[in-house]
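Removed from the display is one protein chain of the complex; every other protein chain stays in position.
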Amino acid sequence: MRHGFIFNPTFVALAGNKVKVFSGIFEVSTGGEVDSVNITNQITETVRRSNVESGIANVLCLHTTCGLYINEDESRLKQDVQKTLGRLVPKGGGYGHDSIDDNAHAHLRTILLSSTLTLPVSGGRPVLGTWQKVFCAEFDGPRARTIRVQVLGE
Amino acid sequence: MRHGFIFNPTFVALAGNKVKVFSGIFEVSTGGEVDSVNITNQITETVRRSNVESGIANVLCLHTTCGLYINEDESRLKQDVQKTLGRLVPKGGGYGHDSIDDNAHAHLRTILLSSTLTLPVSGGRPVLGTWQKVFCAEFDGPRARTIRVQVLGE
Partner (left out) sequence: MRHGFIFNPTFVALAGNKVKVFSGIFEVSTGGEVDSVNITNQITETVRRSNVESGIANVLCLHTTCGLYINEDESRLKQDVQKTLGRLVPKGGGYGHDSIDDNAHAHLRTILLSSTLTLPVSGGRPVLGTWQKVFCAEFDGPRARTIRVQVLGE
């Protein structure tokens, strides 16, 4: 199989300045036992307040039973995400951790997603594709969840 | 169980300089409905052009139906990756999103991988282990896909 690479890099930022490091924390209230909440606006707002023009934004979900993913904000797809993770890692699937906390499935689904992701920042905004949004995926809610955004750049 | 940690950090870079931020964008043409394309050379070339000697490179796949992963470039393994994701998230598996777009499986497989990853940069090159390569995993192709690399450092 051959792949026709079109290698056409566009250099959108080149700077030599002092580094800025900035942290913002926000909370999100999830709306059910499982839920997928679009947190893109909160990330964008945190980046805006950082005054970082070019750099990166690191997003960390500070919990072990909800995670992060990037995809489209379409209501049926959000349900498909939760149903698919529920099928792959069913609740009460004979997990050892359930003898303590009854939420092993929520930990395991979080591990299949991830707890942290990093985005480019350009023009003072996080960069995402046309259909990409960042979601907080709740697996043991409803709860108030804390997200931290670390912005680094110039 | 005991773990014999050998804690022997090697300090390969220590700098105090102005920060550089650099962005490169390249396209990759995927070769089938599903495909795994090694994009390591394109990432390496983007880092080289950034003139960043030490720092990080953030890679973002700007789509919702193809993702990124790091592993070995071995042809049968690349097929195993696609077959395994196809088994875990079969096409036409009764997803709600299929009533709109018929590609829910491609979104869901992308979510199980990831859309963004970050690598160290050292000596003007992205750092990877001996057998590690970065792949763009197509789940709804063939298409031209856009990858963005943000390089930050000095």
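Just so it is clear, A and B label the chains in written order, and each chain counts residues from 1 on its own.
The criterion applied here is as follows: contacts are C-beta pairs under 8 Å (C-beta built on N, C-alpha and C of every residue); 3 or more make two chains touch, one makes a residue touch a chain.
What you are looking at is a predicted structure, and each value in this text was computed from that prediction instead of being measured.
Across A:35, A:53 or A:74, the single residue that touches the chain missing here is A:35. Interface note for the absent chain: among B:28, B:61, B:104 or B:119, the touching residue is B:119. What chain B contributes to its contact with the hidden chain is residues 1-19, 54-56, 69-72, 74, 76-77, 79-81, 83-84, 88, 112-114, 117-122, 127-132, 152-154.
Mapped onto chain A, contacts with the missing chain fall at residues 18-32, 35, 37, 42, 45-46, 49, 56, 58, 60-64, 88-89, 93, 95-97, 99-100, 104, 107-108, 110-112, 114-116, 118, 144, 146, 148, 150, 152.
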